[in-house]
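Only one protein chain is missing from this complex, and each of the others stays in its spot.
== subunit A ==
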């Protein structure tokens, strides 16, 4: 019997009611009294030196209140990178400056260099066109190999070879890895591109700055996955506003996928403009601007080599990657291709020797940062593609080569050669589950049926692992991270017994209001309807790090459990006093405190009331009130894993690829709300299919963005994807957090692209196109058709 509440129940989402009736409250929906409107003027050239900006005509335009340029921000700081990576030679990476508005140079098409504030948005937009900027165009640096090779042309004048760092992981292992390649019986080599993507949360970014001259307080309403992080960056690095004078509020957030983790210059600019004008200043991004200014994702060029023996046992693996940073370092840009990518190159396999080299390259393109999966899709794609190629070269079945190399289920905790300790897992189990669900036995018959319709059918497999909930803070600190990676929760039991839970995580589609209430309801034995989740407002919530990297349940959920334990402990003390029993004799079950072995008990509500109306209360030894906060810093990452199977039909006439079956078998550890977990997988898979078949950001050699709208950037639509079969019945609970939860948000985006590409390559090779060993994503009809022509 499925449960109808608490942990493990597919409780329907409470937030849906407002979203389904048009009562969601997203940043752009907020209008403050007296608000003015901002529009940003963005560079039309990829690279140029700003000679002068004449704003006088714009200032005279109707309704214009202020025009700001980079000059107005020379006294404040800049947007920092959150992670200082060390190069192979021990040198700390180079960190170029990132001003609020471009100053001195513009460095990508879309780089904002002026801002107009006017009574209406249309007036601000019109006035932007009246700004006269004299910008000397410089040659654009677009191609990474060229950026590295030609040090005369630089994105940032002070970074001579456009390389931010040259990272080796683990550098001490390099010689041993190279030696293994010298003697290996077989080496498979693959060069591939992990295509640049635009995250495209459907809600465009928006920010409202609101300065109160009476108190000197600032408020920022903004589209953020992590309001406290945004506040910290603005306070400590960018504007110097004291943290206690700045409130950051992220109301309902319409998707993020990473792109709303970061602090963007527009947020600082609306705050500055609001102070100058003494009025609220609102900015809403339009989609064209979003393509030019939201952080992009992926964009790796990789050479990967796998050394094996003749039986397909992995002996060693090495990769060389150029990772595109774009024109500035977005907040987590440097961590994504390194500690979220290199550390994953062992995958679920026993490969004894692994070495990863990554060069981070600046180009005149939009900054690149973490996008759903963040480094882990790049690692998984390289690995799962080279394994399929090796299997093919060695004549071994793709299922079998993986099985032969999986970490044994009895070998956990397992230390990889790239610095991680997997606490638990069972990769055989998820792959077996996938095999069962994907009807491997029936494949030949389906392929024959396809053949009769003139279509080529193929099957692609990928087995993936992820490291979620990046931690612990002291370790990431050693590795260069500038922030902590814990989360926090406060449980406030109110006098009437209902509960407010204030959390650092921030839902942007994940359903936290429902799921977190399920958790607390089960833990405290109360009705979920009496639990309210509060998030997204730094003036209310404790300092938590927000939602990204599939961390909310494993990290913030664990903080909630810790806080709930403290509530129970204090409740026991109060109950002991009220029941005139020893504290050690008090038991807490199903929401009531009782004296063990008796029927004497106090309900949760009675204890709460007594805590706030402490008439019969141990005041000498216990403070009144029932409110507890806990910070939880994980001891390790969590390691969800799974196996994905994709079946495609390729149309040999057009090169068109149709996904006809897609099956996922995942191990997410313990699951709180299966309905929501399945939804997360569906969304991730669709984004993975998008990357594999449809999406790709394209720049021309002048650095002009050719995919700047939904006319040119192909988003997956309802008829591009099938219905999916998803299963999460294989469970190896995480061993080091109180929930046993691992995280599920990014899985689909990680496991899917290699499954799709493996399927297409399989379909083509089965049809006799033996020369095809790889096609770069996105596998558009023209790329597939061209490959088929040899």
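Criterion: a residue touches a chain if its C-beta (ideal position, glycine included) is under 8 Å from a C-beta of that chain, and two chains touch if they have at least 3 such contacts; residues count from 1.
Here is the rule we go by: contacts and distances are computed from a predicted model.
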item: Undepicted complex member, UniProt protein name, chosen from "Carbon-monoxide dehydrogenase small subunit", "Pyruvate synthase subunit beta", "LLM class flavin-dependent oxidoreductase" or "Zinc/manganese/iron ABC transporter, permease protein"; value: "Carbon-monoxide dehydrogenase small subunit"
item: Residue among A:26, A:113 or A:427 that touches the chain left out of view; value: A:26
item: Listed residues A:16, A:191 or A:311, member touching the removed chain; value: A:16
item: Among A:55, A:81, A:200 or A:357, residue touching the chain not depicted; value: A:200
item: Given A:511, A:655, A:696 or A:778, the one touching the chain that is not displayed; value: A:511
item: Positions on subunit A where the hidden chain makes contact; value: 12-13, 15-26, 28-29, 31, 122, 200-204, 252-255, 257, 286-288, 437, 508-511, 675-676, 678-679, 682-687, 709-711, 715-719, 721-727, 748
